[in-house]
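First, the structure itself, so that you have it in front of you.
What you see is the complex with one protein chain gone and the rest in place.
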Amino acid sequence: MLGRPSGIFNVRYEQDSALYRTRVDWGWGLFVLGVLLALPLLTRQGLFGNDAPLSVALIGILTRAWITIIAVTGLNLLLGYTGQVSLGHAAFIMVGAYTSQALVDQLGLSFWLALPLAALLTGLVGVLFGLPALRVRGFYLAMTTLAAQFMIPWFITTYQGSWFEGLLWERAVPALCILGGLALGLRQATQQTANRGTLARAMQISLGVVAGVLLGLFISQLHRLDLGGATGKTVSPPTINLPGLVDWRLNTNLSMYYVALVSLIIMAGAARNLVRSHIGRALISVRDNELAAEQLGINVFRYKLLAFFLAAVYAGVAGSLQAHSAQSISPSAFDLERSILLVGMLIIGGVGFPLGPSFGVLFFVSMNDLIIPQVRPWLRDQLPNLVTFVDPANLDPALLPMLFGATLILFLIFEPRGLAYRWLLLQVAWRLRPFIRS
Amino acid sequence: MTSTRATILGLSPQGLQLVLLAIGLLLAAGWLGQDDCSASGTSCFGLVQLTLNGVLVGGVYALVALGIVVVNKASGVFNFAHGYLMLAGALIFWQAYSATPSLGFAALLAGMAGFMAFTMLGYNPNTEDKRLSRLGRLRQQATHRRFWVGVGMGLGVALLLFWLLRNLESDVQFIITWRAGILRGAISAVIGSTVIGLVVERFAIRPLLGKPLLTLVMMTLAVGLLIQGITALIWGTQQNPLPIFTSETMTIRQQIAPGVFVDNTLPGEPLPNYTLPTRDLLGEDLSFTRNLVWGFGIALLGFVGFVAFFQLTPLGLAMRAAAENQMLAQSVGLRVRTLLAVAWAIAAVMAMAAGVIQGTGAGVGVSAIVIPPLAFRAFPAVLLGGLESITGALVGGILIGVVEVLATGLIDSATGQEFAPFAVLMVVLLIRPDGLFGERRVERV
Partner (left out) sequence: MKKALLISLVIALLGFSSSFAYEDSPQTRSMPQQADSVTWEVTECEEDLTGETITFYHFGDLSGTFAFISQPLVAGFTDGAEFLNETGGVCGATVVQEFRDTGGSQDQAQAFWDELSVRDDAYSIFLYASADGELLREQALEQETVIFIAAGSELALYGEDGTPGNMYAIIPLYADQLGGFCDYIAENWASFGIEGDPVMGHVSWLGAFGQSTNTEAARAYCEAARVGYAGAEYYLPISPNVSTQVQAVVDNGANILFTTSLASGPAQIAGTVETEGLGDEVLVSGVNWVLDTSVIGLGGAATNGMVGLLPYTWWDEFEHPGVQVIAEKWRVNRLETAATPTDALAVRNIAYLVSFASLDMWREAMVRTINAVGWENLSGAALDATMQEFSYEPMGGIFRVDYTEGNRSVSSARIGSIQFIELDGNITPTIQPLTDWFDLPDLRTVGGADVP
């Protein structure tokens, strides 16, 4: 740590690695959480009726921001902690969205079950595109993700159920999946020399089998699915249905806000815990120096695959949430531009910082939804006086790429570590006051 | 740490084998099974025509790939802004092509060219060093003279260009009549692209020298976004016709009310394809779209030029050295910054050429919708060939083009355009992780 409040000393290792080390930390955390939870109540649909201080639109914007933060957190695990570029993140979000739609609206699962399943499946697709890591590295590897960005939408838009008809796909492959799951579980349980009890081993085996069965079941149902081709599909909102108690359709901005927020807290918390575990340290060592990591006995290939898996899982969660909150999916929403924007947001926020994704996404959202709408009318009036040959109508297409591009350039030159790093410096300065000069 | 093997014109022996293999396969597909052509669902003629179309489309990809590879070869940066460099160059070309440039635009371009001529010939930054030896002072005087020579040359170039841009149509008609626009466009676009390349290098890339490669790659993405915004601001989003391969540009008078006309300019009848008399051999004449043939020609020219440049000229060799190891290159006295600037300028001009070729397609025009995404589609070509290989860019581009067109013609469009190029890319990367002609990196601990 760069600096810590005076008078507080870590005397145990747990204290050093704790996320919240002091009561003040806890207080701040709870305060922020409370504010976030209270926000929707301040709108028209909340407690205040018609003179609410916040607009419902803002809640919608924040909901989508939380979802994007989940996606960018996945990207952060891959890019920030493992050092692998992904230019196909939007395609993985697409996999999550379409899988979730298929599971809920076509196979009749509950959203709450479909969300993790879609995430897992997306993770597997991520592993598939991470496999070239075995032979390819660096920029060539980034290109396989670019291939994903084109091949996945191709697959989804041309998908026909009839491809997966017949015994091979309905019986043989699912059976293989179950066997594979069993084999994987057995391998995990028997190969590791660590001190494990029988229970843990049994759990590993059953986990493998369950994963295999789920995947197998899904594959056996593939022939029934209709992914809507180039057009897209409508998606039903999540429901909470406890017989006799509640029967809610979460189809308002407000309810999806809470679903997205809770998902974000879980996913961001998981990411944060992951990177301070041995897995996180292994990923970082792969990022910093592959050769050295290999010398330390870290299986570089396996950890790269893990990173691809994790990044895709996060994308899958984001995709599922996006599909069910927008209640509609179409292939055009998952293009290369979005992948690039996601990377850009992460850079502005801070690559390799836990708070990086949040800062980056909120920065982008505030620029796109707050600053540009303010600046545009003024520029529209002023521009003809400043530059004679520019048509003010051109501002609409020009402003976002110009501002975002320029900001990105400035960040890359002057603060490549992003907003999160600045925030860290600010915190340290606050803690060390008055002994610090800016 | 890299070990480069013996090469023939930039080709490793293995690469050569692969090229031969690929050509052999193509020949086999086209000619060997005269009777079997029908099995593929199309006639022999169709197959040959498809393959050659693919080669030509591949020429466009190769043109794009060459520009990306040049920057990569000089600085190790993969240039994501290439698509928008294409767009900016093509838009400048269109602006000067479609009408005589206004006084301001012509003066701006001529001034830029003059300034560049001046810096190349007469400007020596070393003269600012105050602590000079006697010998140094003598040299300073020499460069002082050079300075004035440079000023003269710069002014001369500027005036000449200014006159050319403004008067090409009216005064030089004895050389070229209605094709004046092409020359005007070419002059303007070459100057403009060079300047864009230099500006990008100076203000976006140079501050990041020595930073991690990832940062540089992200910087090119950011530069792409910025150029996208600027071009949208200046030229809007409309599609601008670039009717170079048409019989004549029609000046028509659009009727906007009964009997009321305003002047308008429209592309004329597109010129028919070039044909090859193969009627005896294949039953029909092969035909080739004009702009693609020209694009292919420029790609070949660029290829030969680059191979010669990187293999034979001191500047090219220095560039390769700089890409290999910037620190080392600097310590033996190479001006890495200058080298980088030159590479970016060359890349921007190549990009402009690719953008213009794309824009001259019948009915295509110059716009943000049809040009920048082409660069992303050319990425498989770059990687297929290998990031640092000029030969690779050409061969990779052609292969990707052939794969795309054959898959489109023989299977279906979606497979051909969205799947096949990337599938080939994945397979090649798994078999040869450094691309067909890439320098194989040997890691040493």
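Per-chain numbering from 1; labels A and B assigned in written order.
Rule of thumb we're sticking to: a residue touches a chain if its C-beta (ideal position, glycine included) is under 8 Å from a C-beta of that chain, and two chains touch if they have at least 3 such contacts.
Computed from a predicted structure; not experimentally measured.
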Which residue of A:333, A:375 or A:406 touches the chain not shown here: A:333
Absent chain, residues of chain B that touch it: 42, 46, 49-50, 53, 56-57, 60, 99, 102-105, 107-108, 111-112, 115, 118, 125, 128, 147, 232, 236-239, 241, 243, 246-247, 249-250, 252-273, 287, 289-290, 292, 295, 357-358, 361-365, 367-371, 373-374, 377, 405, 408-409, 412-414, 417-418
Residues in chain A touching the chain absent from view: 44, 55-57, 59-61, 64, 157, 229-234, 251, 253, 326-328, 330-333, 368-369, 373, 387-389, 393, 396-398, 400
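By definition in this document, only the chains that are shown with their structure count from here on.
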Whole-Å gap between the CA centroids of chain A and chain B: 37
Of all residues in chain A, those that touch chain B in their complex: 79, 83, 85, 132, 135-140, 142-144, 146-147, 150-151, 153-155, 157-158, 291, 295, 336, 340, 343-344, 347, 389-391, 393-395, 397-406, 408-409, 412-413, 416
In the complex with chain A, residue positions of chain B that touch it: 78, 80, 204, 207-208, 211, 213-215, 217-219, 221-230, 232-237, 368, 373, 376, 379-380, 383, 387, 414-415, 418-419, 422-423, 425-426, 429-430, 433-435, 443, 445
